[in-house]
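Removed: one protein chain of the complex. Kept in place: all other protein chains.
Order of writing sets the chain letters: A, B and C. Residues in each chain are counted from 1.
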């Protein structure tokens, strides 16, 4: 299944719910475009929710790294939520688990951004 | 998915619930063996329930005809229950719809056997 | 943008358990072609019949003989050719499975499936031996998803 991305906002934080495969071509491109679009409109605190996806090829992993780096370079944060075991294993194999901030549940992820997320308010 | 066959009895009537594909090789063979086994132990009134299957290749259709003929030759009846549209279409294309007795709901199929099925009693 | 034919070729040994490899490919091509689920099912069945015939009647389950499939996708149509290495046969001489006197014959409906579900079916003896069946299905008019174009710059077409 091709990657689908749903966007939610909690306060200043954008959560992208990912469903499908993040692979070379469409999947990676979509993720790149979506994160870049958020950065362009000024968003800086982004959570990628992996609950609906467990297929990530090396191009998909590369895209995660690129978006992580780009976000950081612009003073933002890209955090990973609810990694399925399969993706966690891939990040272990590639020794990347330490590179990303990862969370098991959404509230922890939201609160980790500090004051921005303390008073969650539904937007859009 | 390979064909799976679950057997139920209502009075003297055996209902085979089919799930999966009825195709050349395994699927057709399994259906043949199961109906033949029933005939060998003396069963004569058989309903094939297609609710869980909609994939029937020409070998599967051939198997239906063979089992229908064999059952009839031994004084029994083989009836078809809950044909999905796709299988109904295949029987239309092959002009076989008139060859089989088909039913939309289980009670009608059971009652069609006459006195044998009038007082349904759960067996086994 | 005009695009060339997109081609996939598959060779399998004569084993029923390998048929799915060709039908899975048929599904994938049918999806790329824009066919709906109902047509996917029909294409899948037609392809299954032709491969089963190649294994059963053509190669007679001889595992040393291969079945060769060729899928071709253009803007207008999907084509599937299946070739075996058997003795071949003359399709003109086959009994008609719709003739009332053949109705209870358990076999003889595979080619009927193919002809019913595809737009064009050609059965010819291959010049180098064996039978070759070519089935063509015209693609649905490009409504919402247009025929997948291919970029040459690294992106995926569709």
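One rule holds in what follows: a contact is a pair of C-beta atoms (placed from the backbone, for glycine too) under 8 Å apart; a residue touches a chain by one contact, two chains touch by 3 or more.
Just so you know, these numbers come straight off a predicted model, no measurement behind them.
Chemist: Of the residues C:17, C:99 or C:119, which one touches the chain left out of the display?
Modeler: Considering the complete complex, C:17 is the one touching the chain left out.
Chemist: Even though one chain is hidden, which residues of chain C still touch it in the full complex?
Modeler: 4, 6-13, 15-18, 20-21, 24-25, 28-29, 32, 56, 61-64, 148, 150-154, 156-158
Chemist: Please identify, in ascending order, the residues of chain A that touch the omitted chain?
Modeler: These residues touch the chain not displayed: 23-26, 55, 57-59, 61-63, 65-66, 69, 86, 90, 93-96, 99.
Definition applied: only the chains that are shown with their structure count from here on.
Chemist: Averaging over Cα atoms per chain, report the distance between chain A and chain C in Å.
Modeler: The answer is 42 Å.
Chemist: Could you work out how far the Cα centre of chain B sits from that of chain C, in whole Å?
Modeler: Once rounded, the distance between the two centres reads 30 Å.
Chemist: Report, in whole Å, the distance between the mean C-alpha point of chain A and the mean C-alpha point of chain B.
Modeler: 51
Chemist: Indicate the residues of chain A shared as contacts by at least two other chains.
Modeler: none
Chemist: Give me the residues of chain C that touch two or more other chains.
Modeler: none
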